[in-house]
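The structure follows.
Note that this complex is displayed minus one protein chain, with the remaining chains in position.
Up next is subunit A:
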Amino acid sequence: MTLKIAEGVDPRWVRSVATAEGTWHVLDNQAVLDREPVGTLLCVHGNPTSSYLWRHVIAELSTGDRPWRVIAMDQLNMGWSSRTGRRRLGQRLDDLGALTDELGIQGPVVTLGHDWGGCISLGWAVNHRAGLAGVALLNTAVHQPPGSALPFLIAAARLPGLRRLVTATTPIFLQGTLAIAHPRLTPQVRAGYLDPYRGASRRGGIDEFVEDIPVNAEHPSWPALQGIVDGLPGLSDRPALMLWGPRDPVFTDLYLRDLRSRLPHAKVHRFEKAGHLVAEDAEVARAVRQWLEDDVEPRLPGSPAVPSHRTTDGLPEVIQRFLPDEARRSLWAPLETRAQDLSPALVEPTGHGSGQIGSWRTTTWMQLSGDVHRVAAGLTASGVKPGDRVALLVPPGADLTVALYACLRIGAVAVIADAGLGLPGLHRAIRGSAVKHVIGIDRGLLAARALRWPGQKISVGIAAGSARAKALGAGLALEDLKKVTLIDLPPAPAENAEAMVIFTSGSTGPAKGVVYTHRQLEGVRDALRSAYKLRTGSENPYDDDRFVAAFAPFALFGPGLGVPSVVPAMDVTAPRTLTASALAQAARALDATVVFASPAALANVLATSSALTADDRSALTGVRLLLSAGAPVPAELLTTLQGLLPQAELHTPYGMTEALLLTDVDLPELVAAGPGNGVLVGRPMPGVEIRISPLDADGRASRTETTAKTAVTGEILVRAPHLKERYDQLWLTQRETSTTDGWHRTGDVGHFDADGRLWVEGRLIHVIRPAGGFVTPYGVEQRIQTVPGVRRAALVGIGRAGAHQLVAVVEAPDAELGVAPLELAAAVRAAAGLELVAVLVTDALKTDIRHNSKIDRDEVGRRAAALLAGSRSS
């Protein structure tokens, strides 16, 4: 068997190193480094891969001003290294130590391991603490988490007789591992992995590795594994990194959670689309380099001060946090001050979720306060601890409010994954959030059961002990928690403790979990109150505001604000189901003064307004303020709405999951401004700072420069006390979208006008890059939407970025699908005012589920490109 240099491997890296136990095939970039390396990265592959796994890491760290020496060995009996007798875990740790001795590696050393190589790399780290500068792991394990069965694949592969057939006699295990890469590996890369293992005789090591997994204390390798586990607490003072591919049938998120519990200080990034071969599927090399620069290098002796990543010079070092006059006020404070108040706190339709308008159920402040207190006690009694993550799969209403505020009170972290993510998105969100408890209605628990979400299940609306509850695996019911004996609650959580995880809509990639602390949620509440001058605590309670909560995130803040709220009869998972009658009757149920809704809901309110009775109309005249949130809303829609809500000021706040309230604009200003390049979102709210990070000629946002000049298009950066804390287990994303001085890169692009108002022009990833410049989509789309017969439009680029050609895809109900007829195309081109290579007609532009308004321009662009490629696209 002769060595083949695989694609992506620099022949100068290849070395052969002999120790007493055998000859090692080693990739070592020392020969190509043109300056002194910062340290050494020791990379240990798992089973059934080889040092080939690390070629991207080696290439990446060989370059730049501060290169690292990278050493990646094929373990003995593996890859191109020599075949010896059986090697168990303890022996492999000794082998690796002998190799590093032979190579003369001295500190600082960082280990990087994958699969069982992760375990071995940790063993080396525990044994070589003196020079150890950090540990990094890809999908791996050191322990079977309680409750997890031995993963099916490994279990199957361990069946006597079958194992050898699968691992060695045939290359099934090897090929199976390569087959689950996302996206698929190229033939050249597959060959890089397969070549060292051609022939059953070369695959013996793969078989032995599988056999060597210590499944119980009787296994010969158990003591060695236990030694590694016992040594991990000793690594708590060394930087740690975990890069994870969740689509791994073997090392699931349960193992990540176990590892995090052992190295709680680790930086964690889950590459949502990646699987077991995360080093092939995701940008592992870039992440490792960033982590080395951020966390490892500054701690090395004699290292120069590494500048923290900040946006620009001239901005204040210290965040000028906007603090309200009053002292910190917890979110549940109104529940305490109004514990004896018999006036309504929450009103919701009975039989909710059905969309039927019937009678209303009212929960008083006293009842709400008592329920929250009792459920908080009940959760504590049933084992929910501060910091535990609790998924709330409950539609808006009293049950959700009670569960949420009880969690907040005891310091449990509420994970709110709404149905607007769609079931696959919901599944990814819950599975990836390290949830320990699930509180859900039957549909939520059904999903939990079917999709095998971990954790204790607590039912809502189903009696505990009922057959249904048992079938759903729910041993507890929320109702029963309200009946427990009151016990002392744990102390109130600290202001910087995690309070809530909510999710982005996932319209531009997998939904991201967004973590808020208590202080930040309080900041959202305070921003909401101050921006809209919400009235509470008036002498005459009738002067207080009462709101209709038809838009999820803000609806949760009613009790925290001390504002009574009513949930309209609608299918909360689909904003489009809010009818004019349902809105009016909700308003009447509480004499509401404020309405929160989304544009999709308001569009349907208008569409169904002919059904309004005189009583309905009069109920709507009591509304003083309408907030249309979640997506841009056309001024025409608001103008028509004004007819239904004659007394209301119509406002549209701009924000996002990561920063719920940033700017605001009202209808008169929208109308007065008229059309422009983008969507007018108005002026910053109190306490919010906004800067623009200019786009260069290639449409890329500057990483260092920011400006507040007018008419400069760039990425919108924001800073406010009520921003998110961070993304959940997305260290790299957090690192790349935030600065140490508190700015969040929104991923939106826009500009300021001469009046200091912000216009949003689109998403940064949707900026189109034709030759010699860039084009942002919103302004062009709005112009196209003025063409008669065009309902909605999307502007996309096809071809290579930098040489994009522009295509308009329009919803035009009267036109045939496909290439637009000449007259329509001419009108669209004239309105667009720029060169369009094609105008295409579609029946429906793909949008997100939650808002039904964010156009998935990537998907629209892919479809347009496929159609325009003709019949034989490559």
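Simple rule for what comes next: a contact is a pair of C-beta atoms (placed from the backbone, for glycine too) under 8 Å apart; a residue touches a chain by one contact, two chains touch by 3 or more; residues count from 1.
Going forward, contacts and distances are computed from a predicted model.
Participant: The chain that is not shown, which UniProt protein name from "sn-glycerol-3-phosphate transport system permease protein UgpE", "Molybdopterin synthase catalytic subunit", "NADH-quinone oxidoreductase" or "NAD-dependent epimerase/dehydratase family protein" does it carry?
Facilitator: From the choices "sn-glycerol-3-phosphate transport system permease protein UgpE", "Molybdopterin synthase catalytic subunit", "NADH-quinone oxidoreductase" or "NAD-dependent epimerase/dehydratase family protein", the unshown chain carries the UniProt name "NAD-dependent epimerase/dehydratase family protein".
Participant: Pick out which of A:A708, A:A771 or A:L834 touches the chain that's been left out of the picture.
Facilitator: A:A771
Participant: If I consider the whole complex, including the chain that's not displayed, which of A:G370, A:P386, A:P634 or A:G799 touches that chain?
Facilitator: Answering carefully, the residue with contact to the hidden chain is A:G799.
Participant: Which of these, A:D101, A:D591, A:D755 or A:E835, touches the one chain of the complex that we don't see?
Facilitator: Considering the complete complex, A:E835 is the one touching the chain left out.
Participant: In the whole complex, what residues of subunit A lie against the chain that is missing from view?
Facilitator: Residues in contact with the chain left out: 771-772, 798-800, 802-805, 818-819, 822, 825, 835, 837-838, 840, 865, 867-874.
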